[in-house]
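For this depiction, one protein chain was excluded, whereas all remaining protein chains were kept in their positions.
Here is chain A:
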Amino acid sequence: MSAPIPYSQQNDSRRHTPFTQVSSQAMTDNHSAFYWPVMLMTTFLASLITLSSAMADYPVTVQDDRSKSITFEKQPQSVASISVFGADLMWALDQQATGLSTLNHRQSAYLGDQVSRMKDLGEVHETDMERLTELNPDLIIGLRQYTEPFASKFEEIGQFLAFDLVTQEDSEQAIMTVTRALDQAQQGQALNQNFQALKEEFKQKAPGEVSAILIWHWADTLYAFYNHYLSTDIMQSLKVENAMGRSPTPALKKPDSSVLSMERLLRLNPDVILSFTGDEAPISYHPVWQRLKAVQNKRVYRINDQYVMPHGPVAREMVLREMAHLFYPDQFPAPDNIPDAARAKPLTFSER
């Protein structure tokens, strides 16, 4: 089995590199007279940072989305992730979570091969406590909505941080909280700043005048995400109008999506449809599909886990890059750092 490729070393020239790669990239591209002095200076600074990390001011106290203060007496060495977010963030920090939960009984494909080296901790809403205990993690990262009733159990096993993870603000705050606990706050800040910069860069390049909708379904019940959900927020940063619009209760983060009737979908008639869940097109027999612009123009795509769990640094960047390509294929090339299994695929609707 091959060793995992750190996220910062992934070969994608178009990817806006996270914090860890920023300084080295700038220097290798410029072989000037200052190259070696700068390199030496950088090495010295890096050594200082490492030394200061080792001597970080623990105990560190952070607050999670439960408004609970958690104090870390020392730097956590092992992290178990009972949501994809934790594993994603660890990857962005060039580390690896020891255990990971599943969504719909599948490991998230966008995380690539590394998931095979993590212990399967069961479905995201029903953690296998026995396996988690065996891992004996210093830090457990989870989603508040699934873990609230069992929080005390998690706290018996290790330090526990629970997050809401709906909006971009949630994503940024969670990244800062975890990286502070890991004494990597600077990296966390850089990840957030880089993503914001990347969004701005893409926004400048995006032509706009496209509408889209992000749906998921169970049997013949369709749901669509509101504006404030991170994936649809990214969509809007690409000058794409989210056809579902804003939540009727904007002050509340939940619900982040709502039931969508086919009649309403027909009225909204977006240019692009992104559909999560299932291999088959959702209720493909329904007569409305054939009347939709997106279907007629073959712009309906089945998307993967990262769109419904986009709050990690890796996921949100993948979503941004892939969405940009799906909405504006002429302006944005297809990102090449997404594993095949996690790529968006066209959905076809045969007339019946």
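Simple rule for what comes next: contacts are C-beta pairs under 8 Å (C-beta built on N, C-alpha and C of every residue); 3 or more make two chains touch, one makes a residue touch a chain; residues count from 1.
The criterion applied here is as follows: contacts and distances are computed from a predicted model.
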Exercise. Quick one: the chain not pictured, UniProt calls it what, "Peptidase family M48", "Membrane protein", "Spermidine/putrescine import ATP-binding protein PotA" or "Iron ABC transporter permease"?
Worked result: "Iron ABC transporter permease"
Problem set entry | From A:246, A:291 or A:345, residue that would touch the chain that is not displayed | A:291
For this session: Determine which one of A:217, A:253 or A:316 touches the chain that has been left out.
Result: A:217
For this session: Identify the residue among A:130, A:209, A:263 or A:340 that touches the chain left out of the display.
Result: A:263
For this session: Can you list, in ascending order, the chain A residues touching the missing chain?
Result: 103-105, 123-126, 146, 216-223, 258-264, 266-267, 277, 280, 283, 285-288, 291
